[in-house]
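Below, a portion of the complex is reproduced, with chain positions unchanged.
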């Protein structure tokens, strides 16, 4: 049990300071965090999978403990394929809790050797979500306190008025 | 980051199959679990701290990865004193969630280098708590599906009719 990695799955459309808080704190516990961008998402996305991976890659360019990847198919199979046994998820609110609970139980049912560990999102990011970031950016309001500079730039380009 | 331990704090009055599920699954992720019986609890307890430690010790006698201890004062200080940085907690329900969230935020406020990680209690133990075990035992109903043999025996002695 020398090296421990955790997979942090999500849509990351786009990555926010809330996600980055979980990643940073996860690195206090795990040797490596694999950010796994889900590509079978049915949600309408603003950024393509490639754009999301590029943004995350730019942010963590200098941190060898963070790797970004994409997956399709069952998450638990992906986790095992990466030599990991841990799914890391952030919890913000009660509604998160119920959804996450349902998914965690299903994943346990599908492959019981993979564990899901949860961290509470830090207080200043409890209200933050990719959706709310996109709404704010769409209304031309500032997003500096919500997302890091590469994402700010990308959002400005997506929503710039001609 | 070779050896990773987690502290699993609680009242354990008494330990149940629900606690043991979290411990067993925690051992898939951590090299060592320190079961930390809180001794500053204000709740009316059925078992003394010594009795609770003895019961836990008996159950995990043959597993060197599980250690049982007691603490008073701030939990985060205890965690650091044990060379750990992780508090492990089980989540069963929404009401758990809110209380745990409040405690986790306070602990983060007191010592930000200690992280709290949560696991969802396995489905068959979602309704289980030490309180409900004591209620059932008090009514002379069977507790075999709720607690391991040493605790069954101890409960029978506490609630036996003369």
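All chains are identified by letter, namely A and B, in their written order; residue positions are counted from 1 within each chain.
The rule is short, and it goes like this: a residue touches a chain if its C-beta (ideal position, glycine included) is under 8 Å from a C-beta of that chain, and two chains touch if they have at least 3 such contacts.
All values reported here derive from a predicted model rather than from experimental measurement.
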Number of identical chains forming the whole complex, with 2 shown: 6
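Quick note on the criterion: only the chains that are shown with their structure count from here on.
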Chain centre separation (chain A, chain B; CA means) in Å: 30
Residues of chain B that touch chain A when the two form their complex: 1-2, 4, 25, 28-29, 31, 85-86, 91, 94, 97-98, 100-101, 104-105, 108, 113, 115-120, 122-123
